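Before I ask anything, let me first share the structure, which is written out below as structure tokens.
Every protein chain except one is present and positioned as in the full complex.
Just so it is clear, A, B and C label the chains in written order, and each chain counts residues from 1 on its own.
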Amino acid sequence: MLKSIDINCDMGESFGNWSMGDDEGMMPYITTANVACGFHASDPVTMINTVKLAKQHNVVVGAHPGLPDLLGFGRRAMNITPEDAYAYIVYQVGALQASLTTEGMKLHHIKPHGAFYSVLKANMELAEAVAEGMTKLGGTPVLYWPAPTSAAMPTACKKRGIPVVGEIYPDLQYAADGSLVIQRHKHETDVEFAASQVERYVKTGKVQAMDGTLVELDAVALCIHGDGPNCTQVGAAIQQRLKSIGCEIKPFMP
Amino acid sequence: MLKSIDINCDMGESFGNWSMGDDEGMMPYITTANVACGFHASDPVTMINTVKLAKQHNVVVGAHPGLPDLLGFGRRAMNITPEDAYAYIVYQVGALQASLTTEGMKLHHIKPHGAFYSVLKANMELAEAVAEGMTKLGGTPVLYWPAPTSAAMPTACKKRGIPVVGEIYPDLQYAADGSLVIQRHKHETDVEFAASQVERYVKTGKVQAMDGTLVELDAVALCIHGDGPNCTQVGAAIQQRLKSIGCEIKPFMP
Amino acid sequence: MLKSIDINCDMGESFGNWSMGDDEGMMPYITTANVACGFHASDPVTMINTVKLAKQHNVVVGAHPGLPDLLGFGRRAMNITPEDAYAYIVYQVGALQASLTTEGMKLHHIKPHGAFYSVLKANMELAEAVAEGMTKLGGTPVLYWPAPTSAAMPTACKKRGIPVVGEIYPDLQYAADGSLVIQRHKHETDVEFAASQVERYVKTGKVQAMDGTLVELDAVALCIHGDGPNCTQVGAAIQQRLKSIGCEIKPFMP
Partner (left out) sequence: MLKSIDINCDMGESFGNWSMGDDEGMMPYITTANVACGFHASDPVTMINTVKLAKQHNVVVGAHPGLPDLLGFGRRAMNITPEDAYAYIVYQVGALQASLTTEGMKLHHIKPHGAFYSVLKANMELAEAVAEGMTKLGGTPVLYWPAPTSAAMPTACKKRGIPVVGEIYPDLQYAADGSLVIQRHKHETDVEFAASQVERYVKTGKVQAMDGTLVELDAVALCIHGDGPNCTQVGAAIQQRLKSIGCEIKPFMP
């Protein structure tokens, strides 16, 4: 059984006058925030406000960089070059690092968003470029990545000694091969299933797929979403379940 | 007479497929580059390439942050709040700092661009917000500012102990009150006038205005432009003149 | 007493993945939609979907053009030129006209948004440029404008024979001089006050200001907002009140 687990959530996804996600409501239930950096969501003011909110809740902060596509929320694959990928990581992470510096905090991790995640999953050349950027940026950020951590991006990180934190997604469904089933429309999460999935994983290292198959994964973190209709209930239920089974909730520390 | 002087130039003002300025041609004639940060010009790839070019030429690098207005090249005043101004400085400077970190370099200074400069010249509340951001960012960047350094922004910096570097503009004209006469259309610079203006300033601390008036200024740097038709000739002539009068060319060091 | 009145509402203010306003909820209560055109809000897909929704509800559609500032929701004054103002109107109105054409509809009116409205209120040179663009675009769109219609923009329209439709804002408050008191934070509207304000205006041609003063205005339309917490209740109450006093609800037709 896992003695402790990290709970992260994507945050700071508002843009200018448009709001998204219940960042304030979710903060009490997480250890770790993945903050958007202005390419697919967020903006300079939102980033600083999100960092301040995390600080108040003692939540550590990582960068959630995306492709430069506000209109598509960074969810549309774009044919970028390794030079682009490297520069997009450096730029976005740097912008967030500065927000953290102004609040006396340090960057904890990097977790690619949406279609940036998708291209880095499959394309080793792009993954190498991003891992190279992470190394050159210094400050030892770790990579957060949905388990299993055998894709191109985590592989490129491991080669360079960058720690990789695998995650499970208790508010999503798994296919029998361990891949995540992404649903486009936000709907209510089955709170009891999510809490049970977490308990199952913490005790056995396995998640249950939609067809009942048990899938072994290499995760030490949970990722939950802050934009579903009952997201704070999901957060509260998972927090309570972890407490009841004696699994400590704390951020991954390398 | 000034024993040494700093020569800076705005650089990295290309955007994606569009080029602007002869950065490569100007590097041999300057000590200090003001690199655009993606809000009014530049982009992540251009920033990294500009930082690498500066490194090759042993040129120190500062941030040239602007208003978020690519279409207007950051030259249109916008009614931003102090919260915006603070966040725009933190975001842009952070993005450039990361580019510098990947090349083993440090941020040298901050010089606001275009209409961001204009609003910070007059509006003390915005200037205080930016100076606060500079202080919180750490790393002791200095402020570059067209002399005289009595405007809102340099005043807010001096209050906080941030060094202010005044500049003269030998390839522009001065009005009798010491203000710069900005011409919208790029035209050939009078090379001999520019070199003489520099010599005059270095020897006497005064520039000659359009009507012949001599105006005393508090500058220790020159700013020259890299997008005029004969910009490299201007750079070469100033370099030669300074050598001939025994004034060393080196970056300002606090 | 007014025999009929037009009720308009700003719509199509979502952007990509971010939603704003209850367009679907408000359609039954309005005659006329002001659709954002992609500069301060909206995007090509949102515009077409908004036009289709209006068509279903037999609501006529006008353009709600803004300044090119998504981040600031078009609410920050920018120092644009008359050439810019002319081109921004032509571009945005043309993009909306095409959306209307694909649905067999015609452009009904133009109503500038936010800070574009503000600069056109005061600056006659910009107002002339926009009125010139409206004339050249053809198709006889009319101008919607908050009463009194004595500002620069409606004046420039009247000079060219473009009809001007004055509006009152029953869900906002008026100062004693007839100017609107804009509140930055959305809050619940006093439904009874809004309905009474409409009844008062329809019967007397006057609105009641915050201090009780009655102010005469030259309006033949109401503008109500679709992003307040009880906006559909306001819409329903106004609709009911107008019916009860025998004032027909129909779009302004020149």
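Assorted remarks:
To be clear about the criterion, contacts are C-beta pairs under 8 Å (C-beta built on N, C-alpha and C of every residue); 3 or more make two chains touch, one makes a residue touch a chain.
Since the model is a prediction, treat every value here as computed from it, not as a measurement.
By the touch rule given at the top, the unshown chain touches A, B, C in the complete complex. Only one residue in the set A:71, A:124 or A:180 touches the chain that does not appear here, and it is A:71.
The residue from A:9, A:27 or A:115 that touches the chain not shown here is A:115. Although one chain is not displayed, its contacts with chain B can still be listed: residues 14-20, 41, 43, 70-73, 75. Seen across the whole complex, the unshown chain contacts chain A at 68-69, 71-72, 76-80, 115. Touching the omitted chain from chain C are residues 38, 43-45, 47-48, 83-84, 86-88, 90-99, 101-102, 133, 136-138.
By our rule, only the chains that are shown with their structure count from here on.
Those residues of chain C in touch with two or more other chains are numbered 71-72.
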